[in-house]
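One chain of protein is taken out of this complex; the other chains stay put.
Take a look at subunit A:
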Amino acid sequence: MLMFIGRKLAAGLVLFIAVTFVTFLLVFSNGEESVRNNLGELATEDQIAQRVNELNLDQPVLVQYVKWLGSLLTGSLGRSFNSGETVTSILATRIPVTLSIIFLALLVTSVLSIAVGVVSAVKGGWVDRSLQFLAGGAAALPSFLVAIALTFLFAIALPIFPATGYVPFGEDPGRWATSLVLPIAALVIHMVANSAQQFRGAMVDALKQDYIRTLRSRGVPERAVVLRHALRNAAAPGLTILSVQTIGLVGGAVLIEQIFALPGVGQFTIRAAIAGDLPSVMGVVVFGTLLVLVVNILADVVNAWINPRVRLS
């Protein structure tokens, strides 16, 4: 198992360097233009040249990248061109927001999609058909529309939840939870619909297997057959879908953060990109790449844990 994790980590490191290097090249190849935007149209050439020099933007991109990577090893992502704050301190306030969204959305999606998938597959009949029909409809709903509808219903018409904004967990866990209900709901409806179909399909396949029939013929209780044996085998394809969706969640979170005015990484990314705030853009890239790597490794590990065949392959 350790070898397995080690291999995944090594591959992840290579991917991390490749992704950050390519983005760095793209982002920093036109550093002077970014300074020009930052300083405005009344800036003189001297001011621009001075700032370019201060920010080391006049050095070869490769040198800049090595320096950036070096300071990353010491835990520094540099300072925002825009606000002068360190990128790590900005991300420190924003990552908890985005991770709250992603983590909760993933949790809710897992629980609901497994529940719906299992019930559909086991019950069959009209229950299955109704759930399938609902899932089909929900999968077609764009999350921004769901967000607008939910806000109108549960924040404006019936003021139960706040329409916008975020309360840090440390400040007030209750209000933290209520501030995330609508954003999470808007995000997961679509995801549950997709994942539940996957789980349902995998469960239906698993329940047709010979070993299930054997288990039943031995008198193993139905509950154990479904939850202990069939679900375990059906989990692998479901998990893969979930991990892919988690990565998709990062994109979904950008949109949801905008609509609900949540001060997360997504909102910050848009602002940094528009403002040409290169160190901040790179900070977000680091966060995004690490998130994807961690999620993929976790999914592989969990998969290997519940299914020994994966470990050996």
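Everything that follows uses one rule, which is that contacts are C-beta pairs under 8 Å (C-beta built on N, C-alpha and C of every residue); 3 or more make two chains touch, one makes a residue touch a chain; residues count from 1.
The rule is short, and it goes like this: contacts and distances are computed from a predicted model.
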Key: Name under which UniProt lists the unshown chain, selected from "ABC transporter", "Deferrochelatase", "Putative transmembrane protein YxlG" or "Peptide/nickel transport system substrate-binding protein"   = "Peptide/nickel transport system substrate-binding protein"
Note = By the document's definition of touch, the residue of A:Leu104, A:Val119, A:Ile259 or A:Ile297 touching the omitted chain is A:Ile259
Query = Of A:Asn56, A:Asn82 or A:Gln132, which one is in contact with the hidden chain?
reply = A:Asn82
Note = The listed residue (A:Gln50, A:Thr178, A:Thr240 or A:Asn307) that touches the chain absent from the view is A:Gln50
Request  = With the full complex in mind, choose from A:Ser143, A:Thr246 or A:Gln267 the residue touching the hidden chain.
outcome  = A:Gln267
Remark   = Touching the unshown chain, subunit A contributes residues 33-34, 36-44, 47, 50-51, 82-85, 90, 93-94, 144, 147-148, 151-152, 155-156, 159, 162-166, 258-261, 263, 267-268, 270-271, 274-276
